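All protein chains of the complex are present and in place, except for one that has been dropped.
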Amino acid sequence: MIIHMTEGATPDQTERVIERIQADYGLLCETIVGYDSTVIGVKGIAGIVDEGRISELPGVHRVIRITEKYKDASRNFQKEDTIIEVGGASIGGRNLTILGGPCAIENEAQALASARIAKDAGVDVLRAFVDKSRTSPYDYRGLPLEAGLEIAAQMKAETGLPTASELIDLRHLDAFLKCGIDIIQVGARSAQYSPLLEELSRIDVPVVLKHGLGNDLNEWLSAAAFIMSGVDREGRNVGHGNRKVILCYRGIKSFEVETRFANDIAMIPRVRLKSHLPLIGDPSHSSGDKSLVERVAYALVAAGANGYEFDIHSNPAEARVDGAQAVNVEAARIVENSRRLHAMLGDVGIASGTSVAAAALGAVGS
Amino acid sequence: MIIHMTEGATPDQTERVIERIQADYGLLCETIVGYDSTVIGVKGIAGIVDEGRISELPGVHRVIRITEKYKDASRNFQKEDTIIEVGGASIGGRNLTILGGPCAIENEAQALASARIAKDAGVDVLRAFVDKSRTSPYDYRGLPLEAGLEIAAQMKAETGLPTASELIDLRHLDAFLKCGIDIIQVGARSAQYSPLLEELSRIDVPVVLKHGLGNDLNEWLSAAAFIMSGVDREGRNVGHGNRKVILCYRGIKSFEVETRFANDIAMIPRVRLKSHLPLIGDPSHSSGDKSLVERVAYALVAAGANGYEFDIHSNPAEARVDGAQAVNVEAARIVENSRRLHAMLGDVGIASGTSVAAAALGAVGS
Amino acid sequence: MIIHMTEGATPDQTERVIERIQADYGLLCETIVGYDSTVIGVKGIAGIVDEGRISELPGVHRVIRITEKYKDASRNFQKEDTIIEVGGASIGGRNLTILGGPCAIENEAQALASARIAKDAGVDVLRAFVDKSRTSPYDYRGLPLEAGLEIAAQMKAETGLPTASELIDLRHLDAFLKCGIDIIQVGARSAQYSPLLEELSRIDVPVVLKHGLGNDLNEWLSAAAFIMSGVDREGRNVGHGNRKVILCYRGIKSFEVETRFANDIAMIPRVRLKSHLPLIGDPSHSSGDKSLVERVAYALVAAGANGYEFDIHSNPAEARVDGAQAVNVEAARIVENSRRLHAMLGDVGIASGTSVAAAALGAVGS
Partner (left out) sequence: MIIHMTEGATPDQTERVIERIQADYGLLCETIVGYDSTVIGVKGIAGIVDEGRISELPGVHRVIRITEKYKDASRNFQKEDTIIEVGGASIGGRNLTILGGPCAIENEAQALASARIAKDAGVDVLRAFVDKSRTSPYDYRGLPLEAGLEIAAQMKAETGLPTASELIDLRHLDAFLKCGIDIIQVGARSAQYSPLLEELSRIDVPVVLKHGLGNDLNEWLSAAAFIMSGVDREGRNVGHGNRKVILCYRGIKSFEVETRFANDIAMIPRVRLKSHLPLIGDPSHSSGDKSLVERVAYALVAAGANGYEFDIHSNPAEARVDGAQAVNVEAARIVENSRRLHAMLGDVGIASGTSVAAAALGAVGS
């Protein structure tokens, strides 16, 4: 952590900052007295320092964090890729994991048909979404919980695949676990809701963590820290913490209206560089348009993602799902091409594990 | 609702869309067959139509919503300003309501001293924040719940002011109500967490609703609809719904790093035009910098907000709060100037209530 | 074009809008009178209608454009991919074109060495940038024009490759053409500067057109229309217009600080769907970080781009360029893997030419 004092800061003010950091956090400082202002460098792991408290001290111009606060998810604190084993799937590292299935369970027939298509397409993990998080209360929010979970269990039984489902209401967690859900997903709208994240810190089931549509990497990995750290409200490490977190990048809000979210592909290699956690993408929800999904899925793999999740719909006789027919046909092809692409590129140009330090040596000029 | 068919859409596809809308929602359509494509207009209140379902039909290019989905909060459905009475304060309409107090209760002495400063400065509502929503689990998150609530009750008793507090964990709602909290605040990180919003639809206490840092107006007012509508998961109106919602605009994420959030001042008159709900701002959290707060507070009032909430800190001998000293001195001045400004401008140029239609007649050329 | 009247609009106001559109643009209208407001549909090619003028008429609530205004670049007006031939390279359609070379010509030795590396790596087009557009006047802005152009000519002669260079000052155009520059690039800072774009409408040399860092697709393709249309200030078609425009997507500004720009990969398939023009990416400038470039380049190809341009630096003994050494080594590998990837995926999932209408039939549910 570096503290930049204002131009007019007095030596006394600088001294007080140094004392505060030593008194509150037990860390030592050194100073560089420059031409028109002074810089204080904090030595030691400054992740615990609350920059808000320091920036309020008189004479402080700016507090610049050097070590990330989200240490649990950071490669600075764990060099090796985290690999998560679940129901036969191995997520992270050099593996490519594809999750597929219906965006929402609407009824038994639709759900089971969709599950079969996903299974046949060769996905590794089945998506069986019971709760459906929506913008408006007037949108469809899924079947009643028990009915939905029952169908999810059938989908899992029928395909034999590990099954992921989004948990919205933290009070439903036990029901989800009892139903045999193998992976809990946290959606964009819950991504910074700490009571839910803290509940997930107490279990041993893997969590797919999306970020909010207005969140940056620091906020996203700090949300992961709520699950991983097991630090309670009083700041005590209470002996738990769930380290099985899978990051899912889903794009952020931008001013461009032609795509649903800005699916910044450079975030894939960047996040793999900054975090040891498995990283997947979401070509369906980020694009919001079927005609974009296939190529975005390939781009995610080419960028070095550890996989992706995507919507697979079935469409029986009903007119409503006519339009989605092509997805059936395409699902198998998308999965197959993704695996070929992944095999072809291998690890080339991916900075992870022990190669991180080397990869970070220098930036392309602007 | 307008449905724009693709250029190559067949008459059969157009017919199917019209049938679907009539069958599922009981609404009639008319079509305009243009040079290269067809447009379908849905007649009647299309707020209930799920555009996602329609946009999946073959031949549909784009679904354009004409009536807002967030009808509960919309001026299209209630012309008159909603005015909320709470503990002697009257929020909305022509009133200016100022909420002030400490950002977090740290201990009894700091909290009571801050409350007194706020009271002396002339605020209408006291802020007494027990839970503190944070980005990282390593940040300070407030005193233990019971201790915090006890101090909040003391603050209320000492000042005699209606008291607002942020609720994060929905399981704490009863404790908040039992403690006598008069206004429940929903923060940015919980702003789209529907289980919390639905709990608040069951009470009769006013709610200050912020929006998420990545939310637009549609998402924000749709969140309000979760509180106001009392529609349950199955889409049934279950006989409740809390219409006492106060909107709090707090700026959105942008690429500009010089301010914490983009505090788009044009949103103040825009939201007042679109919604009948009281609208306040937050000069402290939107700016993130004490040297900006005072003028941003004035700008909010000048723009036509119904008030604002701001952080007032006490600072006893302890060095830590030296930096905030000026806030004590300034709080009374800020409140006083805000009231003078509000009195001076009155209603001029504010489009609300019956003047809405007139105000919306035409846009300044670009 | 659809015109949505306000709720309180009178029949007279509706009539006046219809008359105005017929009188000024010779287009007919139809209306749909809905439950609470009226919608006017304009029949015919409404691309020429100035929505600003219409939206100022009394009673108009919103003008919704159905046909794009940027018709020159739109697939609605040209179904087949534009393919541009230049010095042996064929850009667009099913071809993959890679442009590489130094970001700025610093001196003869560095420039020629970089050009040789690019040639050896197998690029199709050489980048030889003489003018360097910078944020600050204190940044390095390139050699004097004549000296720079002379070296650019040497680079072209030495490699035998078609050569691209960025034109900033419109008064330098003749010197660029005389020097033998084969492709003129327009950078982000000039992307909406119409006098420059209009100069380029008068030549027959291909133009690589970036978009500004705050531009959306409509603004970008409208800038292309300045080059392509040959419409002058008075709106007259003055008999020229340069249709050899290559779009270069380079990411947009966002709130995420971990990457330089948000390189929204879904824009690659989206822009190819909306425009017939060749589309390339820029992994170097969009990422701003050498450790991200390789995988972003692969992602661009996987997403369906027609190619990309990237920075290749030479680095003689001087310490300064040590850090960039890896780029030499990597350049050939990046080009080779890109070509393998492109060959492997072919056209699968790319919606272009006659397949556009089919691809646009329906959107993945949200």
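Residue numbering begins at 1 within each chain, and the chains themselves are lettered A, B and C in the order written.
In this text, a residue touches a chain if its C-beta (ideal position, glycine included) is under 8 Å from a C-beta of that chain, and two chains touch if they have at least 3 such contacts.
Computed from a predicted structure; not experimentally measured.
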| query | Which residue from B:61, B:75, B:244 or B:274 sits in contact with the chain not drawn here? | reply | B:274
| field | Listed residues C:43, C:69 or C:116, member touching the removed chain | value | C:69
| remark: Note that chain A touches the chain not displayed via residues 2, 4, 6-8, 30, 32, 34-37, 39, 41-45, 52-53, 55-61, 64, 66-67, 76, 253-255, 257, 357, 360-363, 365-366
| Absent chain, residues of chain B that touch it | 103, 214, 216-217, 251-252, 254-260, 262-271, 273-274, 284-296, 298-304, 311, 313, 323-324, 326-327, 330, 333-334, 337, 340-341, 344-345, 348-351, 359-366
| So that we can see where the missing chain sits, which residues of chain C does it touch? | 16, 20, 47-48, 50, 52-53, 56-58, 60, 69-70, 133-142, 144, 168-171, 188-190, 192-196, 212-216, 218-219, 222, 225-226, 229, 231, 233-235, 252-253, 319-324
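Everything below uses one rule, namely that only the chains that are shown with their structure count from here on.
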| chain B-chain C separation of Cα centroids, rounded to whole Å | 39
| So how far apart, in whole Å, are chain A and chain C when each is placed at the average of its C-alpha atoms? | 32
| query | Of all residues in chain A, which are in touch with two or more distinct other chains? | reply | 214, 216, 252, 323-324
